[in-house]
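What follows is an incomplete set of chains from the complex, kept in their original frame.
Labels A, B and C are assigned to the chains in the order they are written; within every chain, residues are numbered from 1.
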Amino acid sequence: GLLVGCTSGTTDPADSGPTNNAENEETGDTIVIGFSGPAADHGWLGAINSAAIAEAAKYPDIDLRVAEGTNDASLQISQVEGFINDNVDAIVLLPTDGAALTDVATKAMEAGIPVINVDREFSSTFAARVTILGDNYGMGVSAGTYICEQVGDNPDAIIAEIAGIDSLPLTQDRSRGFADALDDCGLEVSNRVAADFTVAGGEAVTSQLLSAAPQIDAIWNHDDDQGLGVLAAIDSAGRDEFIMVGGAGSKNAMELIQSGDSVLEATVIYPSTQAADGIRLARLVAQDKALSDLVEVEVPNRIVLNAPVVDADNVEKYLPTAFTS
Amino acid sequence: MITVDHKEPLLEVRGVTKSFAGVAALKGVDFSIVPGEVHCVLGQNGAGKSTLIKVLSGVYTPEAGELLWQGSGVSIADPTAALDLGIATMYQELDVVDGLTIAENIFLGHELSAGGVLKVREAHRRTRALLARLGHPDLSPSREVGSLSPANKQIVSMARALSRDIKLIVMDEPSAVLDSEEVKNLFRVVRELTRDGIAVVYISHRLAEIREIGDRITVIKDGRTTASGLLVSATPTAQLITLMTGRDVENVFPPAVPIPDAAAEMLRVENLSVRGLFEPVSFAVRAGEIFGLAGLVGSGRSEILEAIYGALRPSTGEVFVDGAPIRTGSVPTAVAKGIGLSPEERKSQGLILEQPVYRNVTLSSFPRFARSIFLNEKLERSMARTQLEALELRPADPDRAVGLLSGGNQQKVLLARWLVHGTKVLLLDEPTRGVDVGARAEIYSLIRQLSAAGTAIVVVSSEIEEVLGLADRVLVLADGETLDIRNAADIDESGVLDLVMKGSAE
Amino acid sequence: MSHQNPSAAPLHTPGRAAGTLRAVLGSAAGRNIGLVIALILLIIVGTVTSGDRFTNVNNILTIVRLASVTGVLAIGMTFVIIGGGIDLSVGSVLGLASVVATLAAVQLASESFWPLMIIVALAVGLAAGVINGIIIAYGNVVAFMATLAMLIAARGFAEILSNRTTQTVRVRGFLEFSDGSFLGIPTLVWIFILVSAAGWILLNRTTFGRRTVAIGGNREATRLAGINVKRHIVYLYALGGLTAGIAGVMLTGRTTSGTSTHGTLYELDAIAAVVVGGTLLAGGRGTIVGTVLGILIFNVLTNIFTQNNLNTSVQAITKGAIIVIAVLIQQRFAARGVRET
């Protein structure tokens, strides 16, 4: 896949730096874009939604339809069916489950409606015109590599992992990446718990984890949202013998990294602007425009976003695009 | 007996009406109660007695008519208002709360408390006093009411009424769940109350009780007063029955039919026992015979029936139907082999109150009108209708919810169930509890007809007179132990009581 | 389990000169009039706010297709609730069935054996239901806890079997079957129609239905009438599990995938539809037609929200209010229908 660092999605289109292309920004035919995503029961997903809506609002030629966020694949299918019935011009879809939405997305494509697949990948390449993904495996690798750099000289280092919702494929990808990266420096995860992406869940599992593991060298927490709870538990237990790496890249987390007075030393970005990018790409595709800064005359099929590590050294650069959890 | 003529009425009821969903239950009731009297209200099932009671106790608001309390008009808008006036009620349906202790039940609604905090000790002290007064010093105030027998629950209900500062106490069929000893006890308390000038409204279907305790009588028929303030001493029973039913009811117990010598043994019980409930019992009932079980409340009569029927798993013994042993401990087996039971608590154990009559009738006989699993509702209704007509169910509407029928008619529905099924052995537990005189006579003759048609019948009743009047032979028991089996003709009520007293003394 | 006023519990009151119309009104069908009115009101709202985007055939098919999966669950749930129980595990058993069916698909020797997937899924649902039923009827464990335990356990089991990944189904025959249609009506909707019709017959025309109502109305009386109550309760949960298996097949077809997260919280949707449909949570009374109407009401509501691009939080508040209003309307009419006969 093609790697494009794309973290400036929410800035004003008029001065969106290197990707600026006056032709693309020009108002074209009004297009109807249908957007459907999982229930915004989580800061990152909330940010995904609001960024997408905000992005659409910037373009007078976009008429955005937002379906009720849901974690039920069946309901989301019916929402996409609704978009097909209404014959929208493009669909931006962050599926609750990529495989489950593949079929209906394929139908949309067959009906001539381009589908922009965001974040969770379909199981068929024919189901989407463009796929834009965060790199979950890469996130795990980044976090693991960072931890290796910090504590890798201690072969007995105790590494803990606080995962998100265990039944989501993305969680497994992250864990796999993390384990692979740790393996490279001869470490492994000794304690692993899974929360549910909520603050309270993070707090609950972390308090248990801390009492199960009296000595820890490093923790990777998959998600900065639940990280609020994780940090509350760490504070309350009065523990600080380890370093912690976060995930997703919330504003909160970055501010803590910047201030340097907590165990949180770094976080791995998982862009919350994917859907906003999806909206932009949908507009380009529907209006037959191309991605600027590429010679290619069409929008590419697949864009995988980078998963960089943010630490005290580079936090300035990422803070402006961080999401509020 | 007191003279009532020159006393100021405590409560006067004038022209009270009340209807449910457009059906009138009370169409104009008048009567008055004076302090210190026992005023009996008589009427057939469904005449409106309980409805009248509930008007007095603030459960229902009458649509028309007035209530005068000590001479001035009052409206009794809710139960609290009645209790504040000094009217306490023992309802027909046991109105105690199983999860609470005896003391808590008694003081429910007027808890002894300081700022919401219960004064448990004080409540227990007063409860003990009340229970002693009612002749039950053995009951512990902290005992949970759910663990009590129906008779003892009735005692709690009574104690609750007495715990209030009352001028009038209303008792709706209190004796229905009591045996003769308990009834004596009840009457003693009633006499104490009237001596203190408290008025009592007493409802019962047992006319003998009315004779014993009542001062005056009001008769209600179809929601209307047909006679009011009759002096008990001056009114013959036959007249009362005519007032209630509008006809003469004679020959309460139908004459016994001699059992042909060739009659087969339909039910045989050998050494049947349930540990902790009753000792081994053996008897046999022939086709066409009525067999009675006599004893006091708690002697284990119901349990014997339940063990025969398979609702209780016996510890020892065997049951034979028509000569063949049946597998014990399984109701479906017993039913399939031809045993039927009409249980003690009609409402909670016998009927599905919300369902129409015909479905209650056919519940045990699906194979008779269903092809594999599919119901033939036409056949079902017609089978139910035939039986209900034969039993003269009133109203003869098979689609009416059974919960809306009077007690006697509900009992007929249960009989109809086993008639449709065609049982060989019928077990009847308290078949006339809460049933009015008219319907009682009908049920007695139905039972006799059934037996004459070849059904073996076992009957249990707390009214010894009833057992003796109905049965050909009786088994007398006390504390779960068989004392004797005799021909009903060879023993009378006091004979049974003597046996029982001696039996329990041993 | 509810604070319903028992004195207000409607009993059939005697019909005097009950004309045919009145008989119908007072019957179970009559009790559903409140629901029909609620549904019509919603349809009017939908038509007014979204015009023919709402009324066109495709949108209607979208609504009923969506309704059909939870609809099938709700039919099974209706029996369980009428019988005096509750089944919290159906959503999770649905997920398990979908996982097992997709695993079976991978093992199929030949694609033409695809009906095996269906059989396997139904068997899984049935087995889970039988376990529920045995624990409840013979173990005397309260239904809420037994099925809560099954909810948790079945989800865990599904995760282990699926290795927490979503399996895509590529069995042509199965996909054609589930995505197909007959007389213009999609297969899934046909299944819902058939299950509802079978449920209606089972409840109203068979000894099984009669026993179910009796047990829910008075379990002890039913036992003493000679019916094997415990065995029947096992059948009830088995039926609930079977519908979960069917719904599992349907959802697998609809999403062309099987995963342990399928069906999450569907039990609440099903219970809500059953209760809005007028079935007493305490058991003893309920109708299939009411349940179907309840399902349609919830799904039309969701569709209207989507059509009107409503903010999800506002949707939530509105939905809460509408549930209460629907129950109130339904109760008003239930009471009236009974009183008038």
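Miscellaneous remarks
In the analysis below, contacts are C-beta pairs under 8 Å (C-beta built on N, C-alpha and C of every residue); 3 or more make two chains touch, one makes a residue touch a chain.
This one's a predicted model, so the numbers in the text were calculated from it and none came from an experiment.
Displayed chains are single representatives of each kind; full-complex composition is A x1, B x1, C x2.
Note that only the chains that are shown with their structure count from here on.
Chain centres here are Cα means. That of chain A falls 73 Å from that of chain B.
Averaged C-alpha coordinates put the centre of chain B at 43 Å from the centre of chain C. Remark: chain A and chain C have CA centroids separated by 36 Å (rounded to whole angstrom). Chain B meets chain C in the complex at residues 20-23, 309, 311, 331-332, 334-336, 341, 343, 348-356, 359, 363-364, 366, 370, 373-375, 377, 395, 397, 399-401, 403-404, 417. The touching residues of chain A, counted against chain C in their complex, run 39-40, 65-69, 71-75, 77-79, 81-82, 84-86, 97-103, 123, 166-169, 172. By the touch rule above, chain C contacts chain B in their complex via residues 9, 11-15, 205-208, 210, 213-214, 217-218, 220-228, 284-285, 338-339.
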